[in-house]
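Just one protein chain is left out here, and the rest sit where they should.
Letters A and B mark the chains in the order given here, with residues in each chain numbered from 1 onward.
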Amino acid sequence: MNLGQGTCPRVPRVLAMKRVVGHESWDKGPVPVSQVSKDERKVIMKYEVVIGLEVHVELLTKCKLFCSCPNRFVSEPNLNTCPVCLGFPGTMPQLSREALNQALKASLALNCEVALYSYFDRKNYFYPDMPKGYQISQYYIPLGSRGHLEIDDDQGKLKKIGVGRVHMEEDAGKLIHETTGGIAIDSSMVDYNRAGVPLIEIVSEPDLRSSGEAKRYLEKLKSMMQYAGVSDCKMEEGSLRCDANVSLRMPEDEAYGVKTELKNMNSFRAVERSLDHEIKRQAELLDQGEKVITQTLRWDEDKQQTIVMRSKLEADDYRCFADPELVPIELTAQEVENARQNLPEMADERARRFVKDYGLPGYDAGVLTSSRCLADYFESCLQLFNKPKEVSNWVMGEFSARLNNAGLEADQASFTPEDMAELLKMIDKQEISGKIAKEVLEKAFQSGKKPRRVVEEEGLLQISDQSELEAIVDRVISENPDTVENYRGGKSKALGHLVGQVMKETRGKANPQLVNELLVKKIDG
Amino acid sequence: MELRKTSIHQAVEAVQQGEITAFELIEKTLKNCSVLDEGLNIFNSIAGIDALEQAKAIDQKNEKGGNLPLAGIPVAVKDDLCYGVLPTSLGSAAFNEFMSPVTAAAVERLMDAGAVVIGKTNLDDMGQGSTTLSSPGGPTVNPWQAERTAGSAGAAAVATGICMFALESDSGGAQRQGASHCGVVGLRPTTGRVSRYGLNTHCSSFARVGITAFSCENIAGVLDILSGFDERDAATAVCREGITEISKIPNSDKLTIGYPVNAFDFLEPELREVFEKARDEFAERGYKIAEIDLGLLREGLQAYYVIALIEASSNHARFDGIRFGKTGESEILEEMYQHSRAEILGKEARRRSIFGTYLLSKGNYDQYYRQALKVWKMVRQEFKKAFDQCDLLMLPAAKKLPRLLNEEYSFLDEYFEDLFCAPVSLSGMPALTVPAGQVNQLPVGMQLVGPPFSEKTLLALGSWDTGTGPLSQE
Partner (left out) sequence: MDDISKGLEKAIKVIKIKVSSSEQEQLQRELKEFLTWLEPMLLVDTGQTEQQFFGHDAVNVLRDDHPRQSELAELQEAAPKFAGGFYLVPKILE
């Protein structure tokens, strides 16, 4: 439940410590499930892996949690600060209504029981990024508790993962230890822009049994928080941060083994890799008859290994007590129920609707709704071009592939739903072939140009002019007498070869259906 | 115009009718101030030109027919209340030059009403104490007897007639004991009545912004201006829909005064006599006297100190030498913290932060903190129950006469002085300290405590015998 370990790659002029800056996207393509060899796997298989995740999510609000400073990223340090979030003498915190609403939504989306009475506590510790010498958090009574979400386990079966608690707290500022280019400076520098930004901490039960489950849990959590409109959950920007507790035990054991805490996992891939790394390390220790010791480890993305941050001799004592400057939160059962009714549609629900309303296969619906952005994109396209399966094919296929390569979310792409609809309409009107369309999408995606402009500039309009095509067809027939014979001899595949030749001659622009018809007519005729 | 003999109402009328300008009033006050402050050590800073400028501005508004309810009235403000124009020392030598970006809500309201802050008054180390003896700038001297402490500098400012009222803070009883020691009137209002935004407090649960003045009438006028909801202090939400005063006219036939017999057993005989006389006088005037039981005064005081020290250890954690105050020179973070904090917090503040940390630590939490929170609740229930039997109750304000400046005493002796005030702080109820009599030519004050929002009743009853001050004896 520590703070201030998150990341933000958009640090100007200076580099942030502890932040491994990477533009990896979690779904960039196939990632090896683990970097563990077969023999090593055998060692690990002996043990049961127990993982619990502590996830911090930045809430989407206009203001900070306890003051009116803007809650938005700015590059100028200490711009979004005021006497309250800097802890000036005499100031007192004032709770944001919107942050409470967002936390309530998150709790309900995660199927939590909502505390009708809760309040804020102070978690006392010193660090320069913590202006008051304490963090305001909900320690004794979390807003949400005993929730769950569902993921596929490693066998593909649906599995419930417990969400122990969801509570509100304020974020810490940021410490910077070197200037751009790694130039050392005499002091460390503190930027309090992030101090007081509203967070929720979501603590899972130790129900996860593999790195894959952990990754899927995190993906599911992200999707749910995005669907609920609670957070944008951008891991690379630090609006979603994850720490993990890992331990191993013999499958027959009831007690958990000694756990270590993993921090600084700045991407979904890093979560999976660092967990694999740590599981392997613990398994090897245990196998050699050694003990795992309670430690906090930091994942080093460059070196692909963990580094010990500190070994805990005794548990931290944060001396938590109710913050006397804030007032309790009381909710009625009716208010909670209303909030539940007003929850936005979640992924599963949306997927079911996609199947029912658009006649999509379950697989398509699942992929499209895996991210709220993508599902929104799909539905925006559909508004403009109402052929669900075709839109689905293109959004799931070519478009998603481009996104993954660029490490973008659907709403960040310059290729808008309008562009997609325009492209699909061109295919539909047989102005371009599907193959050409892929090329157009690629170019439009890269350049930000409209698809039609790409087609015009590159002269990619489909040739549907019969006389123009006839000449080429005649030439192909005369140049490939053997193939023509084969076709006449009953080898229908031969026709495909001939069509291919025509397409090659026209650089793919020929209307394939027309070419087909012309060839058949000429040869058979 | 003799400020001590004039009511705020009369003075404002005089200013509004042009009998005296705000400028003249403030100029006179400042002159008085510099003369009297010399020997008494009342002020940490004096406004001077700023105050005169403000007075000028008020005169201009006045000419345009501005109807400011405190036009030109000089006020002294305790130095834990932030005020952007003068340094706010908080009771720390490291903050002597600290210009706060915040002005306390209560100060803002007073200024909007036309009051002029003439200076910031002395206080204990980080506001922790009821004597000013731990002040980094030395104690404030009692205007009645120069070898004794005033208890509160704001009370001394009022008693000497420097200003017509003072804005103070009170957690365990500093303001109430100061009023008692200086023979003036001090009101600690009901929880949530006056915004505390801008008050640097060691103890958020019990700190209140209070008013000290020469008469109940003066307090009543100022209280109206200070009362009300302020988004920046969540506790004031109880006033969001307005204030429902428990306003009984202190008609002797109807009013019952509670007399907690056991409380007076803690007093030396000559002090006890003052209160017995006061009780008898109430009875003579026809008030009913009900003997009531407040059995948890001592335990309440102890619970207060557990909670206050725990909160202080957390409230004062922000003094880390990074964003304000002074920083301790060191190239090692840990040392920078230790040096900064040792420099900012004086001896008493250090003691309280360290003990508070001890009390809240794992293993001690249940024994001390949890128990203190339960005793707190019991004290609240005890006071609530008392008001089933009476309309308001009388208590001493201080356990002893004001302390001699050169007297040896332990920190526990000083904590014990809050015996009658701290439990009232736990109760959350309003308390008015009024002069009750004298012992050895020193004033002795009495607390009148009522149920929430009974300030008007307390003030009406408190007017019974005020108006004696040290200088009026001359």
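Methods note: contacts are C-beta pairs under 8 Å (C-beta built on N, C-alpha and C of every residue); 3 or more make two chains touch, one makes a residue touch a chain.
Please read all numbers here as calculations on a predicted model, not as lab measurements.
Visitor: Which visible chains touch the chain that is not shown?
Guide: Result: the unshown chain touches A, B.
Visitor: Taking the entire complex into account, which one of B:Asp265, B:Glu284 or B:Glu334 touches the absent chain?
Guide: Answer from the full complex: B:Glu334 touches the omitted chain.
Visitor: Would you mind spotting which of B:Gly192, B:Gly210 or B:Pro430 touches the chain that isn't drawn?
Guide: If we include the chain that is not displayed, B:Gly192 is the one touching it.
Visitor: For the full complex, which residue in B:Pro69, B:Gly91 or B:Gly428 touches the chain that was left out?
Guide: The one listed residue touching the chain not shown is B:Gly428.
Visitor: Sort through B:Gly258, B:Gly325, B:Pro430 or B:Gly462 and give me the one touching the missing partner chain.
Guide: B:Gly325
Visitor: List every residue of chain B that touches the chain not included in the displayed model.
Guide: Here the touching residues of chain B are 84, 98-101, 191-192, 204-206, 231, 234-238, 296, 298-299, 302-303, 305-306, 313, 317, 320-328, 330-339, 341-342, 345, 347, 350-351, 353-355, 357-358, 361, 363-364, 367-368, 370-378, 380-381, 410-412, 415, 428.
Visitor: Spell out, residue by residue, where the missing chain touches chain A.
Guide: Its contact residues with the unshown chain are 17-18, 61-63, 68-71, 76-83, 86, 88, 94-98, 100, 119, 126, 128, 175-177, 185-192, 317, 319, 322, 324, 327-330.
What we mean here is this: only the chains that are shown with their structure count from here on.
Visitor: Please name which positions on chain B make contact with chain A in the complex.
Guide: 80-82, 88, 90, 100-102, 104, 196-201, 204-205, 231-235, 237, 310-311, 313-314, 316-320, 322-324, 333, 337, 357, 360-362, 365, 369
Visitor: Taking the touch rule as given, give the residues of chain A at its contact with chain B in the complex, in rising order.
Guide: Chain A reaches chain B through residues 83, 86-92, 94-95, 122, 124, 126, 128, 131-134, 188, 190, 317, 319, 321, 324-327.
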